Structures are given as structure tokens and as C-alpha cells.
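Here the complex is missing one protein chain, while the rest keep their positions.
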Amino acid sequence: MMNDSYSYTVAIPLILFFSFLIIGLAGGKLKPIVSGIFGTFFLLISTALSYYTAYSYFFVDGKSNGVYQQLIAYDSLWLQFTDKLQIHVGVLLDPISVMMLVVITTVSLMVHIYSLGYMKGEVGFSRYYSFLSLFTFSMLGLVLSSNIFQTYIFWELVGVSSYLLIGHYYERPSAVAASKKAFIVTRFADMGFLVGILLLSSFTGTFDFLKLTDPNGSALTQGSAISFLGLSVMTWSMLLVFMGAAGKSAMFPLHIWLPDAMEGPTPVSALIHAATMVVAGVYLVARLFTVYFFAAPDALIFIGYVGTFTSLFAAVIACTQTDIKRVLAFSTISQIGLMMGGLGVSGYSGPEGLGYTASMFHLFNHAMFKALLFLCAGSVIHAVHTNELWDMGGLKKHLPVTHIAFLIGCLGISGVPPLSGFFSKDEILTAVFEKNKLLFYVQFLVAGVTAFYMFRLYFGIFWNKQREYHTKPHESPFSMLFALIFLSIASTFVGLIPFSEFVTPDLKPFTSHIHWAIAIPAIIIAVIGLVLAFVMYRKESDLSGRLSGSLGILYRAAYKKFYIDEIYLFITKNVIFKHISAPIAWFDRNVVDNTMNGIAAITNFVSMRIRAFQSGQLQQYAYVMVSGLVIIVLVALYFMKT
Amino acid sequence: MEVVLFYIMAGLILVFSVLTVTSRRILRAAVYLLFVLIAAAGLFFIQQFAFLAAVQLTLYAGGIIVLIIFSVMLTSHVSEKLDAVSFKKASFALVACIAGAVVCISTILSYPFPKPTNGEVDASMKAIGTSLLGYKENGFALPFEVISILLLAAMLGAIIIAKRTEK
Amino acid sequence: MIENIGIEQFLILSTLMFFIGVYGFLVRKNLITMLMSVELILNAVNINFVAFNKYYYPENLQGHFFAMFVIAIAATEVAVAIAIIISLYRKIRTIDVEQVDEMKY
Amino acid sequence: MTTDQFFLMRHEILLVAVGVIVLVMDLMTTPATKHRIIPVAIVLFLINTIIGFLPIETGKIFGGMYRTDDITILMKNALNIGVFIIFLQSAEWLKNHEEKFNSYGAYFFIVIASLVGMDYLISSGDFLMFFIGTELATIPIAALVAIEKAKIKSSEAGVKLILSAALSSGITLFGISLIYGTTGSIYFAEVSKVFDGNSLQILAFIFIFAGVAFKISIVPFHLWTADVYEGAPINITSYLSVISKASAFFILIILLYKVFYVIPEIRNNILYATSILTMTIGNLFAIRQQNLKRFLAFSSIAQAGFVLLGIIGGTQIGFASVVYFLLIYVFSNLGAFGVVAAISNATGKENIDDYNGLYRTNPKLSLVMMLSLFSLAGIPPVAGFFGKFFLFMSAAKQGYFILVLIAVVNVTISLYYYLLVVKAMFINEQENPIERIDSDMYTKIGLAICAAGILAIGFFGTIFDFINSKAFGSM
Partner (left out) sequence: MNNLLWLLAIPLVTIFVLIFCNDKRQYRLSAAFGMGLQLLYSFYLVFRYTTERSSGNIEQMVFMHEYKWFDSLNIVFTTGIDAISLALVVLTAVVTFTGILVSWNMEKLPKEFFISLITLATGVFGFFITIDLFTMFLFYELAVIPMYILIGIWGSGKKEYAAMKLTLMLMGASALLLVGILGLYTYSSTDVNLLSFNILDIANANIPVDIQKFFFPMVFIGFGVLGALFPLHTWSPDGHSSAPTAVSMLHAGVLMKMGGYGCLRVAMYLLPEAAKELAWIFIILTTISIVYGAFGAIAQKDLKYINAYSSVSHCGLVLFAILMMNQTALNGSVLQMISHGLMTALFFALIGMIYERTHTRDIRLMGGLMKIMPFLGVCYMIAGFASLGLPGLSGFVAEINVFVGAFMHTDSFHRVATVIAVSSIVITAVYILRVIGALLLGPLDVEHEFETGDARWYERWANIILIVSIAAIGIAPLWLSDALIKSLQPIIQKLQ
């Protein structure tokens, strides 16, 4: 449905594209801080527009007859394949995209402001800001997509911005490697996504979200009938699309890039690898939820399992990591797993859609508190110049604001009421409980583990033993603290938003309540985790060491991230490089090429061998002539018809 | 009469031909060749081509053979014997030649030659003269003229080659 | 009469002579003897021409003249060839054909 | 016969006149003035060449022994141009070998006489003129081949040429005698009426074919070619490889199209096999050659193989494309030989290795050489491309696609060795490249004509159209 009154929304991303171009092209000649201010300023405009959009959509005219409308605010033909199959670039406004607008611009703005302090004096400051603009542009473009191909386009663009930002410190080999890994792993996933799109479009004949997700439309029924290897084509295509989502959202086993991505500047981790880009997968599944639900329910169940497994898996690893950003990264993976789990169990209409709502709610909350946690971590790193948990300790005196903010974040993620995480996690657990008990128990366990590792971090950094620091740690500058404070406040209060009034799978609001029967055990297990962490890490003790020792191989496996990286390394280095690529190169040089050289060599060889004919002997020449003549005569007379 | 003569001539030709190409003394070979040529002239004669036979005798036997003998004497000793032909070379050549001869002869024999027309050939000097200078059909004025150019050019060529250069 | 002989016999004779000449050309080591073999070949041809003329086409003298021109040309050929052979002999003091192989391959 | 008819032989008469004038003038020169004969001969020949282009009647004289038509005249003009270029290129050589010639007149006369032989050959209307033309074209030239008295190779080449030519003419004559015996005539017109393709006639045809094939250097009658080309003085080599070969091709077509047209299968099969053999073997031998004359000899063998593709179908377009190709071939091959001659005259170097770095010192020579080689290789936009293309096209039109395929593969192989020469001149470097050569004016003009011909002929489609309009197909 076209809606002209929102057509300004197209400017929300575009402003940032221009910001990217301006800063990128002129960046070298501007003073670094000017670039930063430019970028922040442009983003501020976008943020204002987004907030205005959110306000008017949710509270003024987004609903019609009690149902949220999906509005096409802007639409233009970008590429035409056939008369029917076209790529449009447009702006689709519906509850989740508007919500994402708010999330992205908010977190991005905070990161922009934060970075003014954090990145001060760094080489490549302008570059950093231009890439931040590029990222924000791409991310906004992604969430506003009206067309699955548009999603793919921006999907790739966020990937590349992520690549560029992870590799910000391009002189560090580890950063280069991490950026490369991130790109390639997500690219691999995107291949699935692309094939999924191809499959989807070839059966539904459209890329358009509105047509695809119309529950009464023809798109959903086509393809469901055709099956391949026991699953309907629709299921296959949706699984492939999920592969893309899993790559971006770091679902097992495509999660390996995310911890490494922490090589990027910490604000980038906060923005991209915690709050926005990594949840793009969740967003994508939510965007196509109708399709999943109606046409590919098997895929949806699969997503639920994958999400839940990932969440446990990552949570366990998080307990053993000592790099604070990596802990946060695994925590992110774990939380996204929860969101996926929520989506996987969701129903479609009314309260059955709680999983969906909860998942989006958690996404929203998670963005806030995870960004907060990362920015705090940045602040800590800024102060002590190390990422290593055991090189920190006793910082609560030195960094009071960061300390409080971090605590808020930890409480938030652990699901302690009344902070935001509590509400969304409760809803997810409720939804899962109603659908699948096994997943529920896993997620329930994850909640506890989450509290444990978060507070392990918290106590490790801020309590524990005072360490020797090269320079005395000091609190960060105001620009950074502002972001911390803002996000702390946000994390504290956003949980109170009645999300089911706004975001539901069938676009019809419903009212949800806190299910205390599930909430209370969840709180208890979180507190247990918290206390355990308190006991172990409040001050220096060998308790943790003994515990990890007693877990033995399990601990080591978790510490080594269950060797997934090594498997990948084996596949890439040993299988692909050594046993595919190098042999192909060898084959090309030696077999294919030598065939060609061989033809030349044979020609030369023959040429050498027949040279005896030209012996210089006149009589031999004559002999050849005569015998040639005789042979021709013989053949002509006896073997040819006349 | 002609039949007997023919067979004698044919026999002579074949025998001396073979001797020409096998004799290891060059001078003798030249003489054998002379016999062949004379025998061939005899063949022409019995076919009533007297003029041609005469030409054959004077030009060939008188001119060419003399030229050959001179050059033989210039380039080798009279008593010199040629080396024997290698067996390999000879047998290869023999195979080719016999094959060629067999093919040719069998083809000739398979050809249904008609009965000869019993027309008399008018090979009188007059007829020859008219034909040689005739420029209509069956006149040979043009080749006659052209061959004069050939003779001149060949003569010039032979002279410039054979002439010793002054050092 | 000559008609009793049969054209085939002339032809066989000339063919044999021709191939004897060819054989000589192929095996004789001396350049001059090769030249002689060529003469055999040409003579064989002449026998053909004359016989055909006599047997079948007596109304004109094509074969006869052909043979005559062949003789004339054979003469020039021999003249030039001998000139060349002698000039070669002056340089390498031999006229062995097997040694005339400076250029090969 | 009226005088007008007599002047149907204008080309030959003029040539003889030029030859005789040169010879007579030569007799009148003293050793001090004898070099003046060179410009005189060249100018006279140029006049002759130009007159050759004037319009002329066509027809038959001498009872059909001599016949001309437009395409024959065209061919003769082409040969005239070729010989004119050869004369230009030989001026320097003649001067360098002053002591070897008592008179230059003999050289000019012999070449002209040989050319007269070729003119008669391509105009011949009977086997006698065919035979005499062939011999007139060959025997005097054999003398010239052996003319370099200081070189053994030259005599060796002469011996090889004249003896193998004698053998081949013996073979041809044997064939002719059988044709005469079975058809009763030596006139082409009569023979073609009676010729019916019985096995004796086929035998005779093959013998005659072998004789012509010897002249064209078709495998397996080609072996003399390389040795003779290498040993002969370079201008004679170019004469042999261009003029002699072109005229032999022409008469081959006449024989195949006008006389022996009733046996197309045999003709096509023989041509099919020999053309494949010829181009392949020519190429395989050319690959290894170091001596440029020998190299060009093998390359010209290969070229002959390509030309057979035009003849094979017996079509008018094939005939036209052969003549067109030969016209181009005259310029291309003479261009290449001209450069080789210029360098050989100045330095005596004839090996490919000697040409390393030639472009740095002699860019113009290198460029002419490159153009000629590209033309021989059939690279556009130089004329050789068109020549080859039309040859292949005429074969393709008859459905000989496999043959064309083999031929074009051979073109690729040939490109390899042509490029080797280009590589030597342009890419390879050596410490002592051939120093700068200042050729005389004649050479320059000769090369310029070649280059102009190579560059221009392809772009004027009317030339081909003209040839095509005059050509004819097998009956």
C-alpha cells in the first residue's frame, strides 16, 4: 500500500549515504574531528526523522481498523529481470521496520557520540566515520527493504561495512584476518540466502515482501506442493534463506566469525556486532515469518532448535573466555539464539504470536543493553588498554560511571526485574514453554548461565584484585559517558514498553502479561548464576581454577570454543586450499597447459622426425616422387570410382 | 619383316637399356646408350618416320652422346669403375619401378585399343616442312619459334656457367 | 606389315624402357649416368608418340613432331645440365650424386 | 593469319623484344659502361609491364596452340609485375657480383626468356606448347640457379633442379604420350572432347599432374624445392617461388578445368589428399628452418597446399580466388624475399638469428618483412588474409569443411613460424644486430611496391570482382 505521507523516510538512509560520500571523499582533507561531527550531525537528522516516523506510525496513523498497515512509503524500480520479476528499491514501513529504525539510529547515534571520545587521535578517524555512515545507511536500507532482493543488496552492504570496520586497524594482522573471516563466513551464508531467494522467486514469481508475506496471497501456496528430497521446495528455499540469516546472526555453526570480529574498534562491536547487524538474521526471519509459518513450518521448527542450541552452546563458551569482548560476543550469540528460538516457536495470530513479539522485544532490549555493555567494555579497555579479563580488577573505584552502567547492563541481560531483559526473556520463555518443553529447559538453563558469565565479567573487572596498570585508569571523557548514561537509562526502562501492542506477526495488537509461573523460576536461576559468580570472582580465589580443573576436558573444549574454529581452519587450509585449490592450480599449469604445450611439442617432434625425408640426396627425392606417383596411380585406379 | 625387325630392335633396346643403367663403367654405359638410341631410330625407321630417325641419329647419337662422352672424360678416368649400388637403394628403386611398370602395363593391356587405322603416314620432307612452318591447326611454327628462344637462352646459360671466371 | 605387331607391344616396350630409365635415375651414382637415364626415359616417350601417330592418327604428324621437339629439348637440357655438372665438378672434384648433399633437412 | 592476330601474343612478343634489345645493347657495352644496362633493362621492362595492361583482344591463334583470354592476360600482367619487382631487387645483387657476369644482358635475357616460357605455358592450347613452355621456363633458370660460381650450394642447386626437372618432364611426357594415344590429339580443345576418363587416361592424367605438381612443389613432388631455393641466388629463388609457381598453378587450373574436367572425383580426391599433405609437410618442415631462404621455400610449399583448396571444387569462384591469391602472393613473397635479398646483399646473412634486433637498426625493412609475413600468414588487414579467406571460402562452398578445418589449423601452425621471424626482428635483441643497411633505390622501390600491394589489394574489392568476372569454372 503506497503512502505518500511517509515518503520522506527514504531520506533516513540516504542522508547517511551522502554522509558517507562526503566524509569518504573529502575525509583526507578534513580535520578528523570535523568528520566526526559531520557524521554525527547527519545521523542526528536521521535519528530525528526515525523517531518522528516511529511516533507517527505507532501512535498517529499506522493503524487502520486496529491493524498495523504495511506501508510502501517509497518505491522505485531498480532492475527488471522479466516483466513480472523485478527488483524494486523502496521503503516498507511496518511495525518491525519502524522499530528497527529506532534501534539502529539510537544505537548508532550513541556509538557516533561515544566514538568522538573513544577514537580520538586514532589514525583513520575520518575513514572510521565514513564507514560508520556507510554501515548505518546499509543497515537502515536493509530494514526498510520492501523487496527481498533489496534486503539482499543491503545485506551485502552491511557485510562489507562490517568487513571494513572490523579491519579498521588494518595494520594488525589479526584484524585483517578477522575481517576476512567475517566476510567470508557471512558470504558463504549469503550464498545460501541467494540460492534461497532464487528458489523462492522462481516458485512465487516475486521478490516483493508484500506479495510474499500476504497470508492469503498466491505466493505461499505455490511451491509448497513440489517437494525435493522429502521437503517441499518452499521449505528448502526458506531453509536456505535462513542459512543467510544464520550467517549474519552467527548461528551455530556459522558463528565463528563473530568472536574474531571483536578485533574491530569496540564501538563498532557495539553497533554492528551486538546491536544491529547481527540481529539482521532475526529480523529477516521475522520479516518472512508469514512465509515460514504458512509455507515452511518445518523450517521454522528447525530455526527454533538451531537458535536454542546456539544459545546454550555460546553461553557455555562464554563462561570460559577471558577476553572480555569475546565473552560479550558469545553472549551476543547466545542472546540471538534465544531470539531465534522465540521465533521458532511462535504462532501466528493473537497471543499465539507471543514468540514473535517476544523475540522482537528481546531484540530491541538486547540492542540497548548489549550496546551498553560493549560501550562499557570499550570504556574499560580505553582505561586499561587490555582486553584480558585477568589483567583487570578492582576498577570500580576508578571508573564509577562505567561500573554502574555495566552493572545495569549485566542485570538487564541476566533478566533481573525490572530491567528490560527480564520482560522480553520472560515472554520468550513463556512462548517456548507453551510450544516445546525441551527447548524451554535449555533456554531456562541458558538464562542461568548468562547471569553467571555476565557477572563473572562484572566481578572480574570491577571487583576482584587491584592490578598493576601502566597508567592509572581514569574515567572516560564525557562523550563516552554520555552514551553510557543514555543507554543505561534506556536499558532500564525500555522493558516497560508493551511490545505486544505494537509488534505482532499478524499485525494485530494484543495484550500480554507477565507469566510469573515462569518468570519467578527464571529470576531464581539468574540469581543463582549471579551468586555463583559472586562467590567465585568477587575476589581472587582459586575456586574457578579448581572448578575448571575438575571439569577437565569439557572446560578445555569450551575454552577452545569446541574446536569449531579448528575444524573450519582444517577445511579451509587443508581441504580447500591444499586439496582443491592448489591441485587445481597445479592441474592448470601442468595438465591443461601442458596439453597445449604438448600439442606444440608434438608438432615440433614430428617436424624433427620427418626431417630425414629431406636428406639432400637427389635420388631419394626422385624416389619419393616416383613412388608417390605410383601410389597415387594405384589408389586412383583401384580405390576410387571413376 | 617389320615384325622381326621390331623384335630385334625391341630386344636391343631393352638389353642395352638395362646395360646402360647397370654398367659400372661410365663410358661403356654411354656406348650402350648409343646403341639404345640407334635401335630406337631403327624403330622410327620401320614406322616410316625416316626424318625423325635421322634426327634421332644425328642429334641424339651424334650430338648428345658425344657431349656426354666428352663430359664423362672430363670428369672421370676412362678406366674408373663406379662403386656398386647399395643393395638397399637398388631394391627399393626396383620395387618402385617394377610396381610402376606393372601398373602401367596392366592398364595398357586392359585398354581396349582399337584396330589400327591403316592410313599411311605422310612423313615426307615436304609434309614435314609444311607442318613445321604451318600456323594453322597441326602447324608447328609457334613451337618451332619458341624453341629457338629456348635454345638461345639455354646456350647463354650454359656459357655463363661453364665459362671460367678470371681471377 | 607393322600392323601385325600390335600397339600394345610398342607400349610395353616403351613402358619398360621408361621404368628402366627411372630405375637408372634412382640408383646411378654418377650424375652423368643419371643424365643418360633421363635420355632413356625421353626416348621411351618418343617411341610412344611415334607409335600412336603411326597406328591411329596418320592423318597428321602431331606425334612425330612432338617426338622431334622432345629430342630438341632433350638436347638443350643435356647441354645445360652438363654445363652445371661440370661447374659443380670444378668445385668439389666429384660428380657422385651421393656427395651432392650439402643442403639438407 | 593477320598481323592483328599475331599481336594477340603481345606479351610474349614484347618480352622477346625487350630481351633481345637488352642482349644486343649488352653486346655494345664496354666493361666500363656495362652497369648501365641495369637501368635500361628495368625501364624497358617497366614499359613492357605497362603496355601489358593496355586493352587487348583475346582469341586463339596457331590453330588453337595459343589462346588468350582476359584472365590469362591478367595473369601475365601479374607475372610481369612480379618479374619487374625481381629485376628491381636484383640490381644490387648484380652489381655485387659484377665479376661473375661478363654481361648483365645474359641475366636479363635468361629471366625474360623464362618468363616468355611461362607466358606461353599459361597461354598454351596444346600439350606441345605446354611442354615447351614448361621447359623454356625451367631450363634457362637452372643455369641461373647454378650461376654463383663461388658457392658449391649454387651448383648443387642447379644440378638438383635440372635433373629432377628432367625426370618430371619425362613423367609428364609419358602422360602426354598416352593422352595423345587415347584421344588422338595434343590440342586441349580436341582432347577435352574425347577424354572420357578411362583408366589409361586417368593414369596419363596423373602423370601429367605429377609434372605440374613438381613445378608447384606439391607433396610428394616437392623435395627439390628447399635445396634449390636455398642454393640459388636469392633473386632466382624468388623468381622460382613466385613466378614459376604462379604460372604452374594457372596451367594446372586450365588443365583441370578445361581438359580433364570429366573426372571430378579423381581430381578432387587427389587434390584433397595432396593439399593436406602439402600444407602439413610444408609447415612441419618450415618450423625448424634457420636459413630464411629455406624457410621461405617450405612456407611456399605450404602456401601451395592452401591454393589447392581453391582448385578443388572446380568452381569459377575457386579459380578467381586462386588467381587473386596468386596476385597477392606475388607481392607478399617478393616482399619477404626482397628484404632477405637486401640484407643478404649487404651482409651475406640469411639466418633468422641474424635478424635479431633488426627493427632497431632497420625499421623499414623490418616493417616490410612483417607485412609480407603477415600477408603470407593471412593476417588481416593485409591482403593475404583476403586471399586465403576466399580460397577457403570456395572450398567451403563445395562442402569441404573438414579440409578447410585442416587448412586453417595449418594456417595457425604457419603463423607460428612466421611469428618466429617477426619475433626475431622486433622482440629479440642481440649485441651486434645487423647494422643499418642503405639499400639502393631499386630495392627501395621494389619493396615499396610490394608493401603497397600488400596493403592495398585487399581493400579494393573490385580487383577480386574483376578477376571473378573473367574466371570460369570447370566445364
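Which chain is which? They are A, B, C and D, in the order written, and residues in each are numbered from 1.
Here is the rule we use: a contact is a pair of C-beta atoms (placed from the backbone, for glycine too) under 8 Å apart; a residue touches a chain by one contact, two chains touch by 3 or more.
Because the structure is predicted, anything quoted here is derived from the model rather than measured.
**Student:** Mind giving the shown chains that are in contact with the missing chain?
**Tutor:** Taken over the complete structure, the missing chain's partners among displayed chains are A, D.
**Student:** Which of these, D:Leu14, D:Ile110, D:Leu256 or D:Val404, touches the one chain of the complex that we don't see?
**Tutor:** Considering all chains, including the one not shown, the answer is D:Val404.
**Student:** Based on the whole complex, identify which of D:Ile61, D:Ile311 or D:Leu415 touches the chain you can't see.
**Tutor:** D:Leu415
**Student:** Touching the left-out chain: which of A:Met191, A:Leu231, A:Leu445 or A:Ile610?
**Tutor:** Residue touching the absent chain, from the options given: A:Met191.
**Student:** Among A:Phe38, A:Tyr57, A:Tyr74 or A:Phe149, choose the residue that contacts the chain missing from this document, as touch is defined above.
**Tutor:** The one listed residue touching the chain not shown is A:Phe149.
**Student:** Tell me, which residues in subunit D touch the chain that this view leaves out?
**Tutor:** Against the left-out chain, subunit D lists 317, 320, 374, 379-381, 385-386, 389-390, 392-393, 396-397, 399, 401, 404-405, 408-409, 411-412, 415-416, 419, 422-423, 426-427, 461-462, 464-465, 468-469.
**Student:** Considering the whole complex, not just the chains shown, which residues of subunit A touch the missing one?
**Tutor:** 28, 77-82, 85, 87, 149, 152-154, 156-157, 160, 163, 167, 170-173, 176-177, 179-180, 183-184, 187-188, 190-191, 194-195, 198-199, 201-202, 576-577, 580-582, 584-586, 588, 592-593, 595-597, 600
Throughout what follows, only the chains that are shown with their structure count from here on.
**Student:** Sort out for me whether A-C or A-D is joined by the greater number of C-beta contact pairs.
**Tutor:** A-D
**Student:** In whole angstrom, what separates the CA-based centres of subunit A and subunit C?
**Tutor:** Taking the mean C-alpha position of each chain, the two centres sit 96 Å apart.
**Student:** Which subunit A residues sit where two or more other chains touch them?
**Tutor:** Where subunit A meets two or more other chains at a single residue, that happens at 611, 614, 616, 618-619, 622-623, 626-627, 629, 633, 637.
**Student:** Can you list the subunit C residues in contact with two or more other chains?
**Tutor:** Those would be 7, 11, 18, 21-22, 25-27, 34-35, 51, 53, 56-57, 62, 65, 69, 73, 76-77, 80, 83-85, 87, 100-105.
**Student:** Of all residues in subunit B, which touch subunit A in the complex?
**Tutor:** Residues of subunit B touching subunit A: 89, 92-93, 96-97, 99-100, 103-104, 107.
**Student:** Which positions of subunit D touch subunit C when the two form their complex?
**Tutor:** 127-128, 131-132, 135, 139-140, 142-143, 146, 149, 152-153, 155-160, 162-163, 165-167, 169-171, 173-174, 176-178, 180-181, 184-186, 226-227, 230-231, 288, 294
**Student:** Considering the complex alone, what residue numbers of subunit B touch subunit D?
**Tutor:** Contacts found on subunit B: 103-104, 107-108, 110-111, 134-143, 146-147, 149-150, 152-154, 156-161, 163, 165-166.
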